[in-house]
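What follows is a single structure, written as structure tokens, with notes after it.
Apart from one protein chain that is not included, each protein chain of the complex appears where it belongs.
So, subunit A:
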């Protein structure tokens, strides 16, 4: 086992931590797929409103590679296809039947896995609609099925507030998870299973599978960070990664021959009435996960973590990749003389508030906490960047259109963790700048 020590990063101590209880959620009336939230794809719709679909029927494919298909997470009728500006497909909503039918896919028993051809295995995963779970560095696009990656990273960590704790969703799933790892071992040259030093349960249960142990705070568990700290040569930048919970889905698909829809998600945040783990399914409505309480007027629904997630309306659904719903107060209010208050309860990376002496978790809202200013070169962003980028300088390269220089600065190593933006006292959208530059470079490439 290799130990990776990630020195930079930041642990945000914020109120609204979910309990480790997990609760089974009743069946939702509708489920959905959100093509808009799957990066880079160009969806081609294969269904229309009113069509009948089963669990696992193809809803749309990726025009860039029609082998990559996206399947229905529910059986019933296509109730609505919502379009956004410029005809972007926002949501495909399926009204679920009481008894949902399911498409059948090929079953590959564990014993056959060793002898099966790689192409055949890939085709099974592609047909089963789970290939998009496997993503490639450095752009985090869906992996190209023809490539053989130098390594596949699976990280059993949940350091971003708030993500499902592996201990909760791994309970009783040991064999399934092992099977999933074996599938990945057929796809890549190596599979790196990375676990935090601070999760004794996982360390004990999965001792035989674990290859790397990391220590560090958010985002030390990000596969991109782990890649950065383990890579020895440029070729390794072509590695892939799979979110650990999705390994279970892969295993389930091959084992049962059915499109798996189970997901454990977290409901958390200070505005959520209950903060807990929830066993539910892909694409549930947000309103079904979180009960809308009357005081929810100023509440923001964040899907996919406080740092990397996106804002969604209550009527929207969980995305294909996201496993977390955080409810935060919007915080659209003014604070008098905020800049000279002692701030015992104001969280900050800096030491300019008394909160640096206060170890307890603090309440936070979505207020920007100041106004946008020019960069004053304070260097906080470089101090937290887990992959040693110098965001304040790299941002300037990007804004000056010096693409080569930005790449030299490690733009593609950026894991889009958002910490640079978080700490910036000038409230500059550093992470968005770098992320957009990365995406623009990829599309141009």
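Following the convention adopted for this analysis, a contact is a pair of C-beta atoms (placed from the backbone, for glycine too) under 8 Å apart; a residue touches a chain by one contact, two chains touch by 3 or more; residues count from 1.
Operating definition for what follows: contacts and distances are computed from a predicted model.
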Chain left out of the displayed complex - its UniProt protein name, from "Ribose transport system ATP-binding protein", "Phosphoribosylformylglycinamidine synthase subunit PurS", "Na(+)-translocating NADH-quinone reductase subunit B" or "GMC family oxidoreductase": "Na(+)-translocating NADH-quinone reductase subunit B"
Given A:240, A:307 or A:320, the one touching the chain that is not displayed: A:307
Contact residue for the chain not shown (choose from A:68, A:244 or A:364): A:364
Residues of subunit A in contact with the chain not shown: 12, 14, 138, 231-234, 236-237, 300, 302, 305-311, 326, 328, 330-340, 343, 346-353, 355, 364-379, 382, 388, 390, 392-393, 407-410, 412-413, 418-419, 421-427, 429, 431-432
